[in-house]
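For this depiction, one protein chain was excluded, whereas all remaining protein chains were kept in their positions.
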Amino acid sequence: MTKLNVEQIRKDFPILKRQVEGKQLVYLDNAATSQKPKVVIDALTEYYEGYNANIHRGIHTLAEEATDAYESVRETVRAFIDAEHTHEIIFTSGTTEAINLVANSWGNANILPGDEIVLTAMEHHSNLIPWQRLATERSAKLVFIPITEDGQLDMAEAKKLITDKTKIVAVTQMSNVFGTINPVKELAQLAHARGAVILVDGAQGVPHVKTSVRDLDVDFLAFSMHKMLGPTGVGILYGKTELLNAMPPFQSGGHMITTVSREKASWAELPWKFEAGTRNIADVIASGKAIEYLSALGMENVREHEIEITKYALEKLSELGDITIFGPKDATLRGGVIAFNVDAIHAHDIGQICADAAIAVRAGHHCCQPLMRDLNVMGTARASFYIYNTKEEVDLLFEALKEADKVLGHVAVR
Amino acid sequence: MTKLNVEQIRKDFPILKRQVEGKQLVYLDNAATSQKPKVVIDALTEYYEGYNANIHRGIHTLAEEATDAYESVRETVRAFIDAEHTHEIIFTSGTTEAINLVANSWGNANILPGDEIVLTAMEHHSNLIPWQRLATERSAKLVFIPITEDGQLDMAEAKKLITDKTKIVAVTQMSNVFGTINPVKELAQLAHARGAVILVDGAQGVPHVKTSVRDLDVDFLAFSMHKMLGPTGVGILYGKTELLNAMPPFQSGGHMITTVSREKASWAELPWKFEAGTRNIADVIASGKAIEYLSALGMENVREHEIEITKYALEKLSELGDITIFGPKDATLRGGVIAFNVDAIHAHDIGQICADAAIAVRAGHHCCQPLMRDLNVMGTARASFYIYNTKEEVDLLFEALKEADKVLGHVAVR
Amino acid sequence: MSLSDDLYRETILDHYHHPRNHGAIEHPTAQVEGVNPLCGDELTLYLNVKDNKIEDVKLTAKGCSINTASGSMMSELLLGKSIEEANEIVDLFKRMMLDKNEEVELPDELEDLEALRGVKKYPVRIKCALLPWNTMLEGLGNTLKSPTT
Partner (left out) sequence: MSLSDDLYRETILDHYHHPRNHGAIEHPTAQVEGVNPLCGDELTLYLNVKDNKIEDVKLTAKGCSINTASGSMMSELLLGKSIEEANEIVDLFKRMMLDKNEEVELPDELEDLEALRGVKKYPVRIKCALLPWNTMLEGLGNTLKSPTT
């Protein structure tokens, strides 16, 4: 057994008691969004029942309390990802907004015609489409690092593709399809050696792998709190001070200015320059509790648990003769995300049969249509694990897949 | 007494029981953010403890339930503002994002050098800076409708300033300083007569005044749920179908596409085209409860209550000889927002003395620096009311202001 | 009631495992592609309409069980029907699938389609069931526009 006391952890998540049509919920859709422990849910109630107020500039007591609570989460996040400065932490509405912010603000200031933007073949739409639009607007070129047979980045190709023309490398820390954990530190070195910057999409990585922006030496890191025990509606953008300082604001409105006349405005200091309008105060405060919860468990222990359950699942599911599992075979090279297909059964049908067994898995293209095309599949089913998942749940998944294979399998592909 | 049962309503808001250093909280900072009834807070807990899941495309039960709950709020909002179609309701992170979306997406597609953007002298920074930036980028011109002595729009000037050069009129429905309710319907007619569109900043208006986008015939309406009993982190953009259809997406990422290749993507239908990435699912669902709560009270009754308390406050506060109250004298012309200064006392000092009496008011420029300059003040104090405020609370404010005047007043201006 | 007993019950599984009218028509009077971009399901419908009558219909589908079964049932029911009759049946089926109040009843001759009613519990999959039918509507429209080619 690993160092996580999973039985104890499960008690902290009220939703895990949920029954679906009489059956105990088995939640294996964590790559889409994680469940939330009671401390996080309670933080919302405490805020709204105790000290809800708009932050910054308020002099009254509630406003002081709310401002304090909100701003202190910045420090919690800074410590969690080992950033140098608190002002390098920007609260956004999600990974997607964080990446849009960089593509828009940094991109428009730095990308010129002919420049190259290096992505990988396994990017989520959120780390692809903003760059497509930037490239189109500024006549830049997208370059894709290809992937190997077992879903890893082809680093030999990466070395060739990252050149003096490269202005930015934008890469996912962990694939939401393969589970592959990419060599971000090495990519950062390659980028920096060519004078390029690197943005890391940490939506899947940060919740599962201990992440130090200083050790990895990345310039931007984007991630979403809802995938790591936090509420919906909060994302984080980390950026290095010099880069953030040189960037114009993305959105504009209240609280991101110092002085405003009718014709022009000057921008506030970091981090407020990038936080226009009333923020998602309650959810940021609750996000702090999510990070504290994860830190108390220890990210090394989280990782160890996930390796163990992933290893078990890879072995168990392989017992189904008809299954295709994507991504690295070795659980230590990947996070707890397993995309698979059973026989020629449509992923939706697998999802549905699992749902009938109260097992939540995802089915579809996982916001990775280009990758699906490369893999020559219309979609896959996907099971993804987190701190509260057990081997018994993997066994239940296995049973449901056997059932699917029995009912729907062995069809001549039409 | 009005038709609102304020005593009953107060019981629905847990925070109103709060004591600040032994004194009963008096919350008069509603224009910054409102408090939340228990049904809204409980909706968050119910979601996270019962059916938290990422929406759209999910086949499992929780995902179906979450998608249903999220999408049904769109219909709730549609009905509340009397829009024609549900797909005209876009969920954003706030008024600020909603206006940035239009300034960016509609603006870049429609504003050419020499075009004019008509604003008013009383706009909030959120409905000013996005247009400043657009105007700068596209060499367009900002035109400001001036205000009269008592804080109303000078409509004679408006008629002259809205011309064939005007491409958009962007105006606040209610001033967050004066409380003035602007003649939006008339402005919409003026704009449309010149072939321009109109965007209404409803951040202050929609929470307090029954609003029908069809009756007003506005093209865009932006507002924030946190100012109308909802949680932080949710705004609404209403837009007419033809306009929204013709606009490119603002942010891009997951869920706002139909097909994506490496090089390009095609956009989903309305409303999803404008909702990139994982949405603020829990808070949107809770926002539905906030609107249901307001609808059950009846917006006419909300308005009636606010007129009554504003009338009372205008009279009561005027008893302080040294007070300057901004905005219309007639309570039926304004919402429940009263900005004022007492003697030459700095607004921060007023705010602080009120805070000592457990009274939450705001002090400063209220994100309206250009207006402050026009009024020749550094800032003002501001009390703002909502459905749970009472005349007794106005009396307490009055006492605190008397105290402030005694302790700090009568200073020669330096 | 679980899908294993309900959604995938016998009729559907039968049509899924043995889809009727599977294949292509070499010289169809109409040929239409249907796509459900959300899940990637694809389908090609071939029609042979002569003298206002559906003389032949064939389908090749790449989709889930619902999609395949729904297309198979449709082909069986519409073969031999007049364009007006076909339109009426499509219309009735679509109304059954989209109506929230369960007020649409099917005549006996369409009772196979009852098996698809269970899909309504799963909004995401209603589109899968409708894809063949919407594609058919397009095919019938094309046919009408050029009735003799």
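Here the chain labels run A, B and C in written order, and each chain numbers its own residues starting at 1.
As a convention for this text, contacts are C-beta pairs under 8 Å (C-beta built on N, C-alpha and C of every residue); 3 or more make two chains touch, one makes a residue touch a chain.
Note that the coordinates shown come from a computational prediction; the quantities given were computed from them, not determined experimentally.
J.: In the intact complex, which of the presented chains make contact with the chain not displayed?
T.: It touches the following shown chains in the full complex: A, B.
J.: Which residue from B:Ala79, B:Ala109, B:Ala246 or B:Val407 sits in contact with the chain not drawn here?
T.: Going through B:Ala79, B:Ala109, B:Ala246 or B:Val407 one by one, B:Val407 is the residue touching the chain not shown.
J.: Which residue from A:Gly58, A:Gly94 or A:Pro249 sits in contact with the chain not drawn here?
T.: A:Gly58
J.: Of B:Asp12, B:Glu292, B:Glu308 or B:Asp349, which sits in contact with the chain we cannot see?
T.: Considering all chains, including the one not shown, the answer is B:Asp349.
J.: On chain B, what residues meet the omitted chain?
T.: Counting only chain B, the missing chain is touched by 21, 346-349, 352-353, 355-357, 364-365, 372, 378-379, 403, 407-408, 411, 414.
J.: Please identify, in ascending order, the residues of chain A that touch the omitted chain?
T.: Against the left-out chain, chain A lists 57-59, 64, 67-68, 258-259.
Just so we're on the same page, only the chains that are shown with their structure count from here on.
J.: Applying the contact rule given earlier, which two chains have the most C-beta pairs between them?
T.: A-B
J.: With centres defined by CA atoms only, which chain is the most remote from chain B?
T.: For chain B, the chain whose C-alpha mean is farthest off is C.
J.: Report, in whole Å, the distance between the mean C-alpha point of chain A and the mean C-alpha point of chain B.
T.: Here chain A and chain B have centroids separated by 32 Å.
J.: In whole angstrom, how far does the Cα centroid of chain B sit from the Cα centroid of chain C?
T.: 48
J.: Quick check: how many Å separate the C-alpha centres of chain A and chain C?
T.: Comparing mean C-alpha positions, chain C is 39 Å from chain A.
J.: Out of chain C, which residues touch more than one other chain, so two or more?
T.: Residues 38-39, 122, 124-125 of chain C touch two or more partner chains.
J.: Which chain B residues sit where two or more other chains touch them?
T.: 57-59, 259
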